[in-house]
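Below you'll find the structure I mean.
Entry: subunit A
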Amino acid sequence: MKYGYYPGCSLERNAKAYHQSAMAVAPLLGLEFVEVEDWNCCGATEVIAVDQMAAYALIARNLALAAEQNGNGHLVAPCSACFLNLSKADHYMIESPELAEKVNTALAAGDLHYEPGTVKTSHLLQVITEAVGLEAIAEKVTKPLYGLRVAPYYGCLIVRPGFEKKYDDYEYPTVLDDLMKTLGSEVVDFPLKAHCCGGHMTQISEPVAMELIRRLLHNAAEYEADLIVTLCPMCQFNLDAFQDNVNKYFGTDYHIPILYFTQLMGLAFGLSPDELGIGTEFVSARPALDKILSEAPTKEKPKRPPKEALPMPSLGGEG
Partner candidate 1 sequence: MVRCPQEIHITDIMYTLKRKAIAEGYYRESTAADAPGWSETYIDFVEKYGRSFELGLMTRYHLRHHPLDMYKMAPMGLGMLRKGRMDLTPTRIKGIKQLQAILNKAREVGGEL
Partner candidate 2 sequence: MTEQFEPLIIGFTCNWCSYRAADLAGTSRKQYPPNIRLIRLMCSGRLSPEFVLKALQGGADGVMITGCHPGECHYLEQNFKALRRFALLKRVLAQMGIEPERVRLVWASAAEGVHLAQEITDMVEAVRALGPLDWAGVASNGSAHAIPAAEIVGEEVSA
């Protein structure tokens, strides 16, 4: 399966490990990613905060280039902010012909045109879990991540495009959980899985950012996670690069490595840590990865609830 690929600014440098591991894993799953040539920044959350039309024009240039260069119109973005911006701009242009016209007037200044709806943007996680599917992934697993306790962290942007279709579950998504279980790891409950990492607040308001990051680290530590797995460069950066700052700020002592899901996939597929950019994180993942067992841990039989306990609600719906 061939996809247009929109890496986004972060994956060029800061989140190079994400790019590297995605590119290492993709061919094993029969995915071919062709980078959109000469793409530009999606504007993150900043351009839209100052000038709406410039923000949409900035995004639409990428959509126009993707449509021009890539036949099937399917674009994949590994960064949640890029994914949200690209799909949101397309959606609003479909919804409002007036916006589409204005954006195209701007694009025309660069000899470009974009017909709303021609490019469908997916997040990398969606492509991997939906187009490839967990069964096919399970077949590729050669070194299961037995014994590794993983906190799946989705962040707030990937679950947000409520305008398109319900992404798994806005509030309590589980696709990444399922993927991690497929890789053999143990997934811990992580109630804050879709909460905000602070975004650019680290630069703008330290107290706000530090508290948001602390909550997430605290929550993962509370559930005894060996590491947090992410799917967004911003989340990885804030939790990883600022972990030391948080420890200093609050006098805490967290050592929770933050890896991309593609890195863990690579490991489970038998690739070496170096091929996957493992080692570029601030909080080293080595101690956590050393805990991986060669055999599946014997599952403790779930303790029978005491006789007087009331049954938990069933997982399915009523009737």
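Here is how the candidates were picked: all candidates are chains of the complex that A comes from, given by their letters.
As a working rule, a contact is a pair of C-beta atoms (placed from the backbone, for glycine too) under 8 Å apart; a residue touches a chain by one contact, two chains touch by 3 or more; residues count from 1.
Worth saying up front: this structure is predicted, and the values here are computed from it rather than measured.
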item	value
Complex partner of subunit A (touching, any copy) among 1 or 2	1
Interfacial residue positions of subunit A with respect to candidate 1 in the complex	9, 12-16, 38-41, 43-44, 46-54, 56-58, 61, 92, 96, 98-99, 102-103, 105-112, 159-160, 162-163, 170-171, 200, 203-208, 241-242, 244-245, 280-282
